[in-house]
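Here the complex is missing one protein chain, while the rest keep their positions.
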Amino acid sequence: MKLWLGYLRRTPLVAFLLLYTVVTGGPFLWVAAMSLRTTPEILDNPYALPIPAHWDNFIDAWTTSRYGVYFLNSLIVVVSAVLLVTLIGAMAAHCLSRYRFRANRLARMIILSGMILPPQLMILSLFQILLQFGLYNTLAGLSIAYVATQLAMTVYILEGFFAQLPQDLFDAARMDGYSDFEIFWRITLPIGLPAVFTTVVLNFIILWNEFLYAIVLITEDDKRTLPLGIMHFMGSHQLDVGMIATGLMISMSPIIVLYALFSETLIKGMTAGAVR
Amino acid sequence: MSASSGEGSRGASRTAIATFLAPALVVYAGFTLYPVLRTFYNSVHLFKERTQEFVGLRNFLDILTQDPVFWKAVGNTATFTIVGTIADVLGGLLLALCLFVGPPLSRPMRVIWFTPVLMSYVVVGIIWVWLYDYDWGLINVILRWLGLGAFEQSWLGDPRTALWAVLVTHLWKWLGFNMIVCLAALHALPGEVLGAAELDNCGWFAKLVYVIIPMLRPTLINLLVLSFIGKMMLFDLVWIMTGGGPLWSTETVSTYVYKRAFDWNTFDLGYPSAIAVLWSVMIVLFVAVMTRLLRSRDRLEF
Partner (left out) sequence: MMKTRAKWHLATVVLAVGLASAARAEEVTLTVWSHEADEAAKVALREQAAKNLEKSHPGVHVKITWYEKDGLNTALRTALPAGQGPDVFYVEPDQVEYITNGYIIPLDSLINWNNIYDWARQVWTHDGKTYALPEEAYTNELYYNRQLLAKLGAKLPDSAQFTQAEFLDIVKKARAADVTPIDQGVGDRPYPGAYIIGEALLRKLGLEDYGKLLNGKLSFEDPRVVEVFTWVKQLVDAGAYPKNFMTLKLGESHHYFYQKPGALMFPMGSFYTGRAFVPVEKGGQAPDFPIGIMQFPAMDKAACNECKTVAVGASFAINAASKHQDLAAAYLNELATPEMGKRWIETVYLQTAVKTGPTEFSGPYAGYFKELMERQKGAKYFTGMPVDILTGQCKDTFVQVMNKAFPGGLMSVDEAVKTMNQGCYKS
């Protein structure tokens, strides 16, 4: 690891690292500070410290804007969507990357074509389909819509990774009499875990923050998801900067907490050594 | 039984293949196929008062020959994507290298550097609009504080700087992700190769270009493609930060599609669908060329 310390002069590197840390972490701290202040205070002096700290901002936001409900809905929709898309995507990726069969190219093109058309247009037709399946304005419908939108990218990432796994493992497994499914479950998935982890993380982040489909496919307040909660404060009339910041903190908090708790696992998962 | 005889374990029974692919194809057939086909169908029609009139390729012709905004959007998106993708992946690699070297506190830094990735576009957009504000935005405030007040700009309000301002924000959000993936890939590199390069007494730049990048090729290509597609389709961030202004300097293809589908006072879906089709074709061509050039044969090697 200390390969290049001799080559790179320390000071500029350290300075750069510090600078970049400030640049990435700073805005977050700033929003955190603003979330504890009132709007007039902020507009008076945007960069002051939150003294006094208005902790009741958070209570206000939680109660008046029904964050509890939105949070639960988001949790249900996103977790189920991520689980489904990972399973389905991994299965398809495994098949496409490790088996040779005539329709392989075609199947891959079909599935990946889902990545290139803009969601803003697709939603109009997707809406009609969900309607016909009776899934309009349901959490299940939103979840399935999310699976459909993320499938292509998931397959893309996983397929590329699975394709790099060495053939010998699979040959050995075959010779040991593993069935196709066992090969998938016991070889591809565990060894491909870094890639799987990556897609889980990416999908979770993207879907947790998704709001175009959420706005169109859910029309009852009881079923709304979290991103719509923030939009509440960005009403076209009031510009309650303080409350927006509070809202931002609340909506970011689950992700931040998860990340803080699991970042080591996460990064270990994503960086787990590939097979040599 | 299984058709695996002649090809080692590269073959599999029809049932196995079908079982693995079926769920994905079902999802696709059920929820993506119709929208895709429908978009193609819409692109050759003109919508008027609840009826659709088949107009063949007229929409496409109009777009290509009579729509200056479309070309502006294409130019903006292309610039944004090309510069952005290279900066994105290269930046991620460099950051990963900085951490790989093993400076102190690299673990907490890794965590912090990843946080922007976790934020939604709405959050990122709002924060950066505030940072770019002319009067009280941090950037101008710092410039003034450093005595460089002459450089202060209306970053998002000036057509010359707006697109680049949005690009910086986008990079800020995604560099962390590329960094982690590159870091993972670096950790996976066999130590001996790096050690050997050491012995050869190469400078670190040469090492970077001749050893590391080639070895990371599959990872880098994946990142390039993902970043490329993400930027070609970028909508949320631009919409929140500038809405395509000022003077169309940040108008991207997807914001233009959205505006024509939802903002222009008509329910005509033909025109925006045609734009979407055109654009997808361009993306596919580009990606195909890119992967053909870069991927070469070493897919299954390691």
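Order of writing sets the labels: A and B. Residues in every chain begin at 1.
Throughout what follows, a contact is a pair of C-beta atoms (placed from the backbone, for glycine too) under 8 Å apart; a residue touches a chain by one contact, two chains touch by 3 or more.
Worth saying up front: this structure is predicted, and the values here are computed from it rather than measured.
Within the whole complex, touches from the chain that is not shown fall on A, B. From the options A:Q128, A:S179 or A:S263, the residue with contact to the chain not on display is A:Q128.
Among the residues A:M34, A:L165 or A:L228, only A:L228 touches the chain that is left out of the figure. Chain A meets the missing chain through residues 38-40, 43-44, 123-124, 127-128, 131, 136, 212, 215-216, 219-221, 228, 231-240. In the full complex, chain B contacts the hidden chain through residues 49-50, 69, 129, 132-135, 154, 156-159, 243, 245-248, 259, 261-267.
Here, only the chains that are shown with their structure count from here on.
In this assembly, the C-alpha centroid of chain A lies 15 Å from the C-alpha centroid of chain B. Note for the complex: chain A touches chain B at residues 1-5, 7-8, 13-14, 16-17, 20-21, 23-25, 27-28, 30-31, 43, 46-47, 87-89, 91-92, 94-96, 98-101, 107, 110-111, 113-126, 128-129, 133, 144-145, 147-148, 151-153, 155-157, 160, 163-164, 166-167, 170-171, 173-174, 180-181, 183-184, 194, 198, 202, 205, 208-209, 211-212, 227, 230-231, 234, 244, 248, 251-252, 255-256, 259-260, 263-264, 267, 270-276. Every residue of chain B that touches chain A in the complex is listed here, in rising order: 2, 4, 7-13, 16-17, 19-21, 23-25, 27-28, 30-32, 34-36, 38-39, 95, 98, 100-103, 107, 109-123, 126-128, 130-131, 136, 138, 141, 172, 176-177, 180-181, 183-184, 187-188, 190, 194, 198, 203-204, 207, 218, 222, 225-226, 229, 233, 235-236, 253-254, 257-258, 261-262, 269, 272-273, 276, 279-280, 283-284, 299-300, 302.
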